[in-house]
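Removed: one protein chain of the complex. Kept in place: all other protein chains.
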Amino acid sequence: MLLPKFDYHEPSTLEDALQLLHEMGGNAKLIAGGTDLLVRMKQKIDKPSHVISLARVPGLDEIVPRNGHAVSVGAAASADAISRHELLNDRFAPLALAASRLGSPLIRNRATIGGNLVNGRPAADLPPACMVLEATAKLKSSTAEREVSLNEFFRGPGETVIEPNELMVSIDIETPAAWSGGAYLKLGARKTLEISMVNVAVMLTLKSADGDIADARIAFGAVAPMPVRGFAAEDMLKGEKPSADLFARAGELSVGMCSPITDHRGTMEYRCMMIEVLTKRALGEAYERARAWKP
Amino acid sequence: MTQFNILGSRAPKLDAPAKATGRAVYVDDMTMPGMLTAAMVQSPIAHAKILNIDTSRALKLPGVKAVITAKEAGLVKYGVSPARYDETLFAHDKVRYVGDEVAAVAAVDPETALEAVELIKVDYEELPAVFDMFEAQKEGAPLIHDEFPGNINAEVHQEFGETEAALAECDLVVDHTFLNKRQDAAFIEPHTCIAVFDLNGKLTLYSSTQVPHYVMRTVAMVCRIPVGDVRVVKPAVGGGFGPKCEATPLEMSTVLLARETGKPVRMAYSREQVFLHSRARHQFYAEMSLGVKKDGTMVAVKNKAVLDGGAYTSFGIATVYYSGSLLGGPYNLSAMKYDGHRVYTNKPTCGAQRGHGGVAHRAAFEQLVDMTAEKLGIDPVEMRLKNIMTSGDMTINYLDMSSLGMKECVEAVRDKSGWADKKGKLPKGKGIGMACGFFVSGAGYPIYRSDTYHSTVVIKIGEDGGVVNVLTGSADVGQGSDTAMAMFAAETLGVPLESVRVVSGDTDLSVDLGAYSSRQTLMTGHATKEAAEQIRDKIVKHLAAEMDCDPSSITFRDGNVFFDGGPGDFEKIRTQYIKEHRGWTDPPGGDYLTFREAARLAYLKEGTLVSTGKYKPPPLGGTYKGAAVGTSPAYGCSAQIVEVSVDMETGEITVDDMTDAHDCGQAVNRTSIEGQMQGSLAMGLGECLFEEVKFDSRGRILNSSLGEYRIPTSLDMPNVKSIIVESDEPNGPYGAKEVGEGAIMPTIPAILNAIYDATGARINELPVSSERLFMAMKVRGKR
Partner (left out) sequence: MKTLIELTINGRKVESAVAPNQTLLQFLREDQGLTGSKHGCGLGDCGACTVILDNKPVNSCLVLAVQANGGEVLTIEGLAENGKLHPIQQAFVDKGSIQCGFCTPGMILSAKTLLDDNPRPTELEIRTAISGNLCRCTGYQKIVEAVQAAADAIEGTEVS
């Protein structure tokens, strides 16, 4: 399969990259890992006349803990790096887990968090994880800078709030409170190389090791035009005593938050039932991790 | 079992080091000076009249060297079975599926070729299309081929014994239906070929094919080249599994473009085009009834098949026969009735894929056996043991099971899997299931009516050095036939494997029908053995004369020569050899005369040592219509037991364990045999759980990628306990017979039977996605 022709740019600073974006606007696409963009270009879905590589922009792939209370994940950090990162596995489990389930090991070595978020595919692995972690994305253009919550980032299939002249620089996450634990579950046909039929990310915070639920955040992928939060289920969980029954009820409630489609991967009916099962299970897993929380 | 020196060992394959280092040459790795790239123009519409083809803009594009359509290519009809040649290289009056070939271009590089494809303008008048094999048979359905009313491509009606009467006598008759989905072989190397003519008009076609011989014939016929001027060479091939068993439009159009341009031309299918070309597994609908006595004795089978054949015939005639004939065994039956229909639809053409027409109907039947066993309260393993045939039995449809280690296979898997401790004792959500199957070891008759040998082999021994060159038109596509032939030759000649070199896959070397119907071990093996015996006899004759002894006193082993079991007095021969090699620093030494010296002597006496071997099966089978399909000189058979875990809340299936026993007659290369077993099981697992080619309402494939057409990954396939059973096939060289396709037969039903054991849900539609199982369990739960 052949790639169409394009002009290639490899800016060596962020400023240069932003300047190029500013000049080329909608005629340019950014390339980080390339595992989404190059596939779409080979399939003739995207035909940018310019491709701007982030390979030489320094610092974009770093994962930087900040002041012990947060972490900043460079947008060009690979899924592989994220999945292996000790701090992310410890405190920000949904993100590390989701990254470990993305594609295949070969894809994970190139795919980046920025790409996975900006491409805005409804079934993408990382968005629900970022949403339950209440992550914010730092977006820069040549003239401005803004931070957008990942919970307000996605608009529809392939559509996000990012402007054509903006670049995602980093994803910043506050460290979850004590007694927090997370989970990420994905349903596909095979055990790997899958685009989700349904996926669920969860973050649970307890009041204490054996305490009630202080906070709950649930997000789903592949069951709506964009990743969605399960607010109704979250509200129901808050203040409650954790139990298998409670989690089951949260699963039932979650179905109502989603509007899955029937496509050649699965029917709407099945997806709804799987939202229920996966949510219940993800809550159970998150709960176990929350109880095992160590300072 | 006889002890062999080389056969039965785990010799590393001859081509393994080259493949491990990236040095093995596949067609796409080859370049030639001035080579052009070709690309295909294919119909985007499933059924349409062609009103006009305008190639003018493409011809004007700089870098385009030739454009061909039906006008240039001609309209010679071809296909696989001469009885049903229903294709032309390019569509001329209408197109019959999305992907049907309309034109081809050759250009200086791939970009230009693809750009030229876009510039070729075809005016279509869309016709109503039909995509469902039942809809296609209805009154008023769009007619795909004028000569085939009702879109019935082929119809088979066979009966052995009095089936209805026999069923009426049975204590129990159980009915079952089954539906699989169209599949793809998903070999990792897409079809690729390079065609080049020399200045005398002789063609060499390098192609990723399983059947150089059939490709040669079809290319000669369709491209109208004298058959003696067509040479087909198969380099390393990245998998075949069936769809590479016939000449392709890729090959024929590349040949015509090479002739037109006078340059070498290469064309490869993209992965999407591999799906569009298909020639892979049909969709089968099965409807069958099994009648038994209350003690579990099988009496009669009624079997119906409807096949979705796609737009053309390909192997389809054989396929629709196999769906019936391969139920004749491995169980004893008194009566069998089969009615099969292969139907045209406006979709890519289906052909032969591992196990051919036998797989889906075997799956249905093995479920039926389990269902019947359950109703009778008989253990599924016992039910099989009670009914299986044995070596020397003849099936009701005249298939001669000259060797059949079916019982040994069943007992082996029963014992190795721990069946008795598990069956009926596993917790809900865990299940164990078993199934049997068998397959031909080479089709009894060639695809075209002929008295041709199925295999000929030439052996030439190097004039010096004692290297045994085995020259064969047979095709090693990864299964290891080259190594197997080397082992046959080495065993027969009593030389180490390192002394044998195999040159293969080239129609200039010999006739061999190729790698299909699991024929090469038996057929090419026979020819190799015969050639080796002949050449051994020649050497022995000259040695006997030189040593003044009886030829029968001479034996070869490990590259040494024994006279009456001892070294003999061979000084004179050695002295002459050393005299001839004055200056060499590695003269032959040791207590025994070496093969190298003996072969040299024979050369000095008679000239270059060449021998030929040949094989064709005796007339086989019954005299009824279609009796040929299913005949074979031998049958390999297989039993499998599979354990699964089912996630009861999601329907997800994990295959935990597989135990497989296969009777291959006599193991040639144990490692290769296990490899074929494990590979077959992996393909069966994929077909059972994941694989399905999906179409939209306009006949376009939705999942023409290896991302969306899912074959098992390393995380989906468990380890297999592989057991080799050797029943010593009298019709096989050294007792050997097939393994490549017999091993896939039991896999799907073993998994389905295990799923039933785990969940109580009997799934009779593939693939068993988590959703399908989940819904079936839900429905069951409501009852």
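As written, the chains take the letters A and B, and residue 1 is the first residue of each chain.
Note that a residue touches a chain if its C-beta (ideal position, glycine included) is under 8 Å from a C-beta of that chain, and two chains touch if they have at least 3 such contacts.
This structure is a prediction, so every number in the text was calculated from the model and none was measured.
One of B:Ser270, B:Thr297, B:Asn332 or B:Asn469 touches the chain omitted from the figure, and that residue is B:Ser270. When the omitted chain is restored, the residue from B:Ala168, B:Val227 or B:Leu715 that touches it is B:Leu715.
Check A:Val71, A:Leu193 or A:Ile213 against the missing chain and you find that the one touching it is A:Leu193. Checked against the full complex, the candidates A:Pro58, A:Pro105, A:Gly239 or A:Gly256 give a single residue touching the omitted chain, namely A:Pro105.
Considering A:Ala55, A:Ala178 or A:Leu246, the position touching the chain not shown turns out to be A:Ala55 (whole complex). Where subunit B meets the missing chain, the touching residues are 10, 12-13, 15-26, 28-29, 185-190, 236-239, 241, 270-271, 477-480, 671-672, 674-675, 678-683, 705-707, 711-715, 717, 719-720.
Think of the hidden chain as still there; on subunit A it touches residues 1-8, 10, 31, 34-35, 38-39, 42-43, 51, 53, 55, 80, 103-107, 109-110, 191-193.
Definition applied: only the chains that are shown with their structure count from here on.
The residues of subunit B lying in touch with subunit A in their complex are 110-111, 114, 270-271, 649-650, 652, 689-690, 694, 702-703, 707-708, 710, 712-713, 715-716, 769-771, 774-775.
Interface residues of subunit A, counted against subunit B in their complex, comprise 1-2, 104, 187, 189-193, 195, 264, 266-267, 270, 273-274, 277-278.
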